[in-house]
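The block that comes next holds subunit A.
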Amino acid sequence: MNIDIQAEAITPRRQTFSHIARRFGTDKAASRYEEATYDVQPVANFHYRPTWDPERELFDPRRTAIEMADWYAFRDPRQFYYATYNISRAAMQQSFDDAVNFVDKRGLVGSVDADWRAMFAAYLLPLRHVEWAANMNCQLIADWGYGTQITSAAAFCGTDRLGIAQIISRIGLVLGEGSDEQLLAAKTQWLDAPEWQPMRRLVEDLLVVRDWFELFVAQLVVLDGYVYPLVTQAFDRAGAAHNGSPLSMMTGFLGDWFADNSRWTDAVLKAAAGESEANRQTLGDWFDRWDERARAAVQPVADMVLGDRGASAVAEIGAQLQDRVAGLGAIAEREKAA
Partner candidate 1 sequence: MTQPVSITLQNSQDGFAIAEAIMADNPGAERRSMPAMTKIDRPGRLEIKAASVSERLGRDWDPQEIHLSVISLSGSVDEDDDYFAVYWR
Partner candidate 2 sequence: MPTASLNPGYSGPVRDRVENFGGAQLVYVHWEGHNNFCSAITLPLPPETPFGALTAEILPSLYSVDPDWAEVDLSTARWMLDGEDWQPEAAKGIGEQGVGHKSLIRFWTQPSGRA
């Protein structure tokens, strides 16, 4: 195209959308994260009350006990919008695929001590069911959360959890040398083994929690805050004595994922706690309630894997979690001291 237009004639008349400019200023170009995320959710003039919840509006801040003056205080430090999220996860998946292919092609699983291989399957594979429930809990947050910022990040976390459940399933197929016997055995354990019943009870109890922010705390902060450090640190270290490194190669991404996800959950928790003393109190109560449950749920699994070191491992992880959450201002000093 042959166009001869003076540069000033094609000077933009505005830099971004008005709702973005009201937050960040009119003379500044906005980032894609900002345009994709801020103020997209409808907030007013809903036409009909939900037939499934007629006491509230379709989108309603009253679906949690947490109160915020501005629900767009939950900025995701990763600045995920759909494109950056998927590109990031495609890369994560690729590194997992590379690790599995490396292990699988060389038959390295066979070099791991047989007992540890069985133990690895026993603690890792039932976790795919925990991830599946975490997935449902994230969907509830995406459904009932308030504001685009928290709901889009929760939706991404949700598909992460489905992806992780599927990756664990793939590890199960590798362990079963292509057959599904390990997956089926792990499901039986999940349903019946005494070691798993406190966990399954906790997970099913979480599926009836209706306050989405409570679920955020219970699942994404507390339960994940026990399960991931246990699996990726304590259990992984225990495997080193049994030539477990090929297995560590396959699960290495879990630690990376948890670190990444925690950047987001930390930011959300910090913002909610910083808003008001009332929020802080609510968050502290939720933390206490679910911390106790989560501790009890992981203990038998930790004992199964670590034997008499199980109790100290769980206590140590619990203390780290307390420190982390206290550092975000979400639990009071009394609890930190406890």
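How were these candidates chosen? In short, all candidates are chains of the complex that A comes from, given by their letters.
Here is the rule we go by: contacts are C-beta pairs under 8 Å (C-beta built on N, C-alpha and C of every residue); 3 or more make two chains touch, one makes a residue touch a chain; residues count from 1.
Treat the numbers as computed from the prediction; the structure is a model and nothing was measured.
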Candidate touching subunit A in this complex, from 1 or 2: 2
For the subunit A and candidate 2 complex, residues of the former touching the latter: 48-49, 51-54
